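Here is the structure we will look at, set down as structure tokens.
Shown here: the complex without one of its protein chains, the others still in place.
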């Protein structure tokens, strides 16, 4: 007896369906679709490959397997990183969408990004520590280095989902926001209410710089010692996307020298060595890749997937998840997600 | 030889003119006005009293001295606290304005208030400390208690300048904001985009509560153990205005019991005793009355004073500083400012 | 038998209680207060004068009558215009509030103000008329004089309740807004997100000028031929407050000459003479003092009055209605309201 529900191939490892779907959403998925779970595509019988309308996850896909998936409409990547493990050109040729759900992390990361920036400007963590230890300084005297975010000159490197989420959170501060994003036309940035700028201007003219750019084949370690040296003394540098876009040692040197304050949620090694000098570095605020990893964020992935499946079922293009682009998919260089 | 510039009596202690005026503003003050500085009104000669158009500061004023100040148009209180050391009824009767410049603190306090809230929701300080000590937890596992401010239910107790400044900063988070302020009509709160609510509702229905109410003869310690018990488990309580509105011991108990997280910029004694239990309290974020005391904030006072003097010189009412009200001036119960 | 409800003296003519209170609000008024209605204060017995806590309306008040009203806390002016028919200095001396409900008109006037501006920029009325008569011009050819409001330079003369309401409606257009208001400090205008400017700059640099200033003893006919001549050719001039602030003939001349487009809701005579040249004037959009006079606006008055009475009953100052100012009450020069 055949099932006339469309078939979803589910290989979301290292995620699990339970992580990315709420119980209600998972029930809906099973109600609407036949869900075939597998560890690798090699385990999937030809009949299921032939019927698969959606592939949920980012397993390695061979040309051969893809050729057998004749009904495939969309690959739902629920990791956020695009690995180079599928024949993307063929997917795009066939008009099969490749979409990611990474934007669920934009808001949680943006919120902690703002928290880190305000902490650096007002020394919230340092002041709390001093208070614990009985060496707090009261009032104006304890505030000599404090600055406001309102009206500050803010720079953003990258202006994707995360940058936009952060921009929205910053609205009430009415900052002067300059954005460097070489993948966007200047007018798109301007319409969003920011000033398009080159990298050098963003670095030199900002009191606070947020790095929210994805790491690509072109921007690895593009922020190094000269970049940090060009920044304003005392400026705050907040790294939210991937450690690989900066020369981390140079960043640490700039903070150690007292030139910058910095905060980072990402590190060149995760976890960092137990005795790494960043652990005791004054003027540096540390977050152990906790910015996006909220239960609530993962759970939204399943909702997004279901919304786009519903459009695709009706022959419409997906509008909820973000589509990978033929031109840029091969430039992405994030490391695989090893844990959630 | 007479000076035909209007006369300003300057008694801003414990502030100084240099603290509250930028060099440019101070030059402008002296250019436009004859400035008579004194330590007490008793030191001021009758001729100066008689000519004084403005009183800058909050020195004790006797009925007699006031009677001699026949040209007085406005008292510029640059402390923020209204002491009960002037014959206010007589001032109001004569149509002499009493204005304060306390709103310069609204924005700096609002910014750190948001920082404290985000820190509590994401455990920024705790996570940094753990990282320093090599006991950080990475990713999702380190985030089990983390919550978003976006979309949270937020309560505000008080909705004066500080509450409004905080509300503006919160805009990008699109919170559901409930406000309790018994001195404001419900429709004023609703027009500002918040929901008027009674105190009980604000306490019971909020994930985050900001206390931004001035302390008055009526609300001392009005937030005690029952109030804290009525709050949601795990809710964040951020105290930004004055310690006297809460029963501080009860607050500490609620945090110690794990029922609430809290942050405070104000304390019942400042400085707090060296061995006070709040210093080591987990789940409590401490700031040593540093929220508003920024150089930059004090400097804005002088600009505000000059703008309103200019209106008053033209026979117009002041619009920049905040006016004390006949009805409420006597209810204010903040302690004197002992330092800046 | 005595009534222990506070007493309200009601003399709202030419308004009526039914106009300004919804049935529910009127019921609430009667439930909370003893309402003594009268045609003139002379008709009110001394006992009622002595007990009156609130005066609703703007009847002539003599020094003598005021002296008898020993319990008076607030005069609720429900007209919007402040006539010179009360001993204001004595009221202020005694700390009796004088408040107005005119801000109910701000939003309705702002909405039609924006409608008039957009109509002038896009010739909506002219195009509809042409279409009726079969002489419409389609597409680009019919649009040669059309302009966008988005991104335009907009000027505002006056920045009270009406100006602020209009500013809020304009937000989505992201205009560059310059404001001239001599009663406000520059920094107050700047904080509201507009640029403070002098009158000359506002006139010379705007594509659209809104006049939303109250008429005072100082600004009668302050906008005349030289002002109009200084404006940009083709600029739009929208008059929303009172006709007396402009030299109406000069305005008509500027439109007749093709120099400006204009719209007005107010006229030097209301109604205007049947054969007045403004009736047939091309480039002039006419509204017969309909901007604020909406049922719904009048009905809000009663709600405002009740909200402030409730605060005043509790010994607090009114926060909902707008307070007349000791300094400016005597400068107001609007004509009496003859009809609603």
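Order of writing sets the chain letters: A, B and C. Residues in each chain are counted from 1.
The rule is simple: contacts are C-beta pairs under 8 Å (C-beta built on N, C-alpha and C of every residue); 3 or more make two chains touch, one makes a residue touch a chain.
These numbers come from a predicted model, not from an experiment.
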{"item": "Chains still shown that are in contact with the chain withheld from the display", "value": "A, C"}
{"item": "Residue of C:27, C:42 or C:148 in touch with the missing chain, whole complex considered", "value": "C:148"}
{"item": "Candidate in contact with the missing chain, chosen from C:81, C:187, C:201 or C:287", "value": "C:287"}
{"item": "Absent-chain interface as seen on chain A, which is shown", "value": "92-95, 183-188, 303-304, 307-308, 310-311, 315-317, 319-320, 325-328"}
{"item": "Contacts of chain C with the absent chain, listed as residue ranges", "value": "107-108, 111-112, 114-116, 118-119, 121-122, 124-125, 127-134, 136-140, 142-144, 146-150, 168-173, 270-271, 274, 279-280, 285-290, 293-296, 298, 339-340"}
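The criterion applied here is as follows: only the chains that are shown with their structure count from here on.
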{"item": "Chain contact topology (line, ring, star, complete or other)", "value": "line"}
{"item": "Centroid spacing, where centroids are CA-atom means, of chain A and chain B in whole angstrom", "value": "38"}
{"item": "Centre-of-Cα separation between chain C and chain B, whole angstrom", "value": "34"}
{"item": "Interchain centroid distance [CA atoms averaged], chain A/chain C, Å", "value": "51"}
{"item": "Residues within chain C bordering two or more other chains", "value": "none"}
